[in-house]
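One protein chain is absent from this view; the other protein chains keep their places.
As written, the chains take the letters A, B and C, and residue 1 is the first residue of each chain.
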Amino acid sequence: MTHSADNPLEHPEVQLADGRGYLLVYLFSSALLGAATWLVAKQAMAPLGLFLLTTALAGVVVVAQGVFLLHMEFSETQRWHTVSLVLFIPLFILTIGLSSWMFHGLYRRTMLTPRTAAPAAAASAGAPAMPGMDR
Amino acid sequence: MSASASETIDPAQAPLWDRNHHGHDVIGTRTFGFWLYMLSDAMIYAALFASFGVLSHVMNMAGGPMPGDVIRPGYAYGETLALFTSVLAYGYAMAALRRGRAGGVAGGLLGAMVFGAAFLGLVGKDLGDLFALGITPERSGYLSIFFTLVIYHALHIAVGLLWMLVSLVQLAREGFSSNVVYRLVNLKLFWHFQAVVWVFVFVFVYLQGVIA
Amino acid sequence: MVKKNWARGGRFLALLSTLLLGGCSSRNFWLFDPKGVISQTQLHYMIIDVVVNLAIIVPTGLLIVWAMWRYRKSAGAAYSPHWSHSNAVEAVVWGIPILTVAVLSYYSVKAIYQVNPYKPTVLASAEAALAPRPLEIDVIATDWRWVFIYPAQHIMSVGRLVIPVDTPVKFRLTSTAVTNDFYIPQLVGMIDVMPGMRVRQALMASHAGTYEGFSADYSGAGFSWMNFQTDAVPSAQFQQWTQQVQQAPQHMDYAQFNLFAKPDISVSGKPEYFSDVEPGLFDHVVGEVMNGKVWPTPMDMTENMVKYLQKQRARQAQMQGEL
Partner (left out) sequence: MLVNLQGPWSPLLGRLAMSQIPYENPILVGTFLLVVALGMAILGAVTYYGKWRYLWREWLTTVDHKKIGIMYILVGLVMLLRGFADAAMIRSQQAMAVGPDSPGYLGALHGYLTPFHFGQIYTAHGVIMILFAATPILVGIMNIIVPLQVGARDMAYPYLNAVGLWLTTAGAALVMTALFIGDFAHAGWFGSLPLNELPYSPGVGVDYWIWAMQLSSVGTTLGGINLIATIVKMRAPGMTWMRLPMFTWASLSANIISLTSFPVLTVSLALLTLDRYLGTHFYTAGMGGNLMLYNDLFWIWGHPEVYFVILPAFGMLSEIIPVFSEKTLFGYTGMVLASFGIAGVSWGVWLHHFFTMGSAPDVNAFYSVSTMLVGIPTGVKVFNWLFTMYRGRLRFDLPMIWACAALFFLLAGGMTGMMNAFTTNDYMVHNSVFVVAHFHLMLLLIVYAIFGAVNFWFPKVFGFKLNERWGKWFFWFFTAGTATVFIPMFTLGFMGMTRRLDYIPYTQWQPLLDAEMAGIVLYSLSAVYLVVQLYVSLRDRALNRVGADPWGTSRSLEWATPSPVPFYNFAYIPHVNARDEWAWRRENGVAQLRHEHYTGIHMPRNTGVPLVLGGLSLGLAFALVWRMWWLAALCLAGIVLLVIMRSFARNTDYTVPPEEVKRVEDAVWAGASVRGADGVRSGAGGLTPAHAPWAPK
């Protein structure tokens, strides 16, 4: 292990900093999330539409932040950062996606309809028939 | 394809040692390792989000408060702004670092700390109000994961604030030494990553929580 | 039935090999001696799987042995130290596993639907032929006993499952405290029995007899004693048995069940019978558990269990003496 005698401030990772980019992504993501918040607060459209729209907005904001804040690019300095992030993304999707898929099915097959009443009330109410929802 | 890449190389001419080896790039290695750590932390978030996906079914409310009773999107947007501003301030600290201006770095760090602390205060108030209403993690599976996700993110912000404090002291002591510089770059990765994670928390936990 | 003969031949081969290894009598190999439609289907596919696998594994193993022998240094065989690539060979080494996996995947997916615990297609015709509908049994695993409730007959049997032969039986299963696995090797495979959830299982015994069943998933101190016998009996005998149990002096409702479900290790393994069982008891139990009801394990059944089971055996012997 040897030190490079160079000035650490000249290191390319330090030189990546870009004040204008940071301001840009600040304004952009604040505005987009603000719009999303407003739409949700007003319940401006059908739940599914809102759901898809907010998901899409989150995606756009995150990509913008990835590029401008985290400098995800394929230059000499950032190549391996970007590659490792790209390798992680399928794993995030597998973890969250497959879990949700499995448990969506499991709930349908094994859970009886919930009682919305408080537990004490439910206990005293005896045992109402709870038809399962299964295939 | 040849058996090995060796056949085109003449052994008489080939270099066997790198006599002028300067060693590897310390700052690059350190930031890459830290980036790997950040990704593994992102995996923790992914697992928490997977749990959130599993535990946000109506079954998991156990007759307790529904997301709509717990979440105030406008308030959470205020938290978002505080965090983003803190991130911006840290970005300016990095821009100052690039130009070698210690004053600018310290100013940016202080700004980031102020807004980071504001974010923490807002989150604390938000959760504190819920506790005051008797809405606690022990009430249901959904609330357990809701509080865990939000508090885990807030914990990162607290650690970041402590780290900034330490960085300020080290900056004052050592100036722009190699150690101080790579730690500032790592802290920047850490801090900016929290903004990315917060986008997910904000959209998937807060906003989409009130849609349903 | 060519297929059946083939299956029988394969079964014979599989049996023979394991017999040589184990040196035991064949009726002890529960997995090779299925007595129900589901377990027969499962064995059928196991044989396909094993045969396909052996077709690859055995030649590969022999090749390795051959290479180790043929190319040992002292043999002085052909030597090419730099040979490390060949398109043809690599196509084969990727091709064979891909082909094998494709074949096995096809059979695996097909088999899953045939013995799907919720809706096994191998039982579909038998179910359709049955009027008016299959026998339904609710199973509750407590800590640590098996409770079988026959809701239509209003009876409950603990530690003994009685079913009519050649009749599809449908189970609903849940647990009071922790996860167990419901398993009768000669009739049906395992299914997780989870508290607060309701899973389903189905089987049809094709031969009368007594088969061992037990919990397969570790559930605590009483786990090893959590076995039950399954009597597959002719229909008439089943009717007789239900009528007999309907006369049992002990009754069961949720309040009593609450006491009954307290942790208890069934060292003596003696079955118990209850009549006049509260309708919907199964759903009631599931609902209570979903609402947070637990039957906790006391410290003396975990930390220091020395002599615990001896005391429990004495206690159970005494209770049975009193009855």
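We adopt the following convention: a contact is a pair of C-beta atoms (placed from the backbone, for glycine too) under 8 Å apart; a residue touches a chain by one contact, two chains touch by 3 or more.
Quick caveat: nothing in here was measured; it's all calculated off a predicted structure.
Enquirer: Tell me the shown chains the invisible chain touches, ordered by label.
Expert: Taken over the complete structure, the missing chain's partners among displayed chains are A, B, C.
Enquirer: For the chain not shown, which residue from B:Ala62, B:Ala76 or B:Leu122 touches it across the whole complex?
Expert: The one listed residue touching the chain not shown is B:Ala62.
Enquirer: Among the options C:Leu130, C:Ala208, C:Ala221 or C:Ala248, which residue touches the chain absent from this view?
Expert: C:Ala221
Enquirer: Which positions on chain C touch the chain that was left off?
Expert: Within chain C, the residues touching the omitted chain are 18, 21-25, 28-32, 39, 41-43, 45-46, 49-50, 53-54, 56-57, 60-61, 63-64, 67-68, 71-73, 77-86, 89-90, 92-94, 96-98, 100-101, 104-105, 107-109, 111-118, 143, 177-179, 181, 183, 185-186, 189-192, 194-197, 199-200, 212, 214, 216-225, 227, 267, 269, 289-299, 301-303, 305-310, 313.
Enquirer: Considering the entire assembly, which residues of chain A contact the chain that has been omitted?
Expert: 1-3, 80, 87-88, 90-91, 94-95, 98-99, 101-103, 105-106, 108-110, 135
Enquirer: So which bits of chain B touch the chain we can't see?
Expert: 1, 3-6, 9, 11, 14-19, 21, 23-25, 28-30, 32-33, 36-37, 39-41, 43-44, 46-48, 50-51, 54-55, 59-62, 64, 136-142, 144-145, 148, 166, 170, 173-174, 179, 183
Convention: only the chains that are shown with their structure count from here on.
Enquirer: Where the centre of all protein Cα atoms falls, which chain's Cα centre is nearest to that point?
Expert: Here the chain at the core of the arrangement is A.
Enquirer: For chain B versus chain C, what separation do you get between their C-alpha means, in angstrom?
Expert: 47
Enquirer: Going by the touch rule set out above, which residues of chain A reach two or more other chains?
Expert: In chain A, residues 111, 114-115, 119, 122 touch at least two other chains, as defined above.
Enquirer: Please set out, as single numbers or ranges, the residues of chain B touching at least two other chains.
Expert: 62-63
Enquirer: Show which residues of chain A lie in contact with chain B when the two form their complex.
Expert: Listed in rising order, the residues are 1-4, 7-9, 11-15, 17-19, 21-23, 26, 29-30, 33-34, 36-37, 40-41, 43, 47, 50-51, 54-55, 57-58, 61-62, 65-66, 69-70, 77, 80-81, 84-85, 88, 91-92, 95-96, 99-100, 103, 107, 111, 114-119, 122.
Enquirer: Give every residue of chain A touching chain C within the complex, in rising order.
Expert: 109-112, 114-115, 119, 122-123, 126-130, 132, 134-135
Enquirer: Which residues of chain B touch chain A in the complex?
Expert: Per the touch definition, chain B meets chain A at residues 21-28, 31-32, 35-36, 39, 42-43, 46-47, 49-51, 53-54, 57-59, 61-63, 73-74, 76-77, 80-81, 84-85, 87-88, 91-92, 94-95, 97-98, 100, 176-178, 181-182, 185, 188-189, 192-193, 195-196, 199-200, 202-204, 207-208, 210-212.
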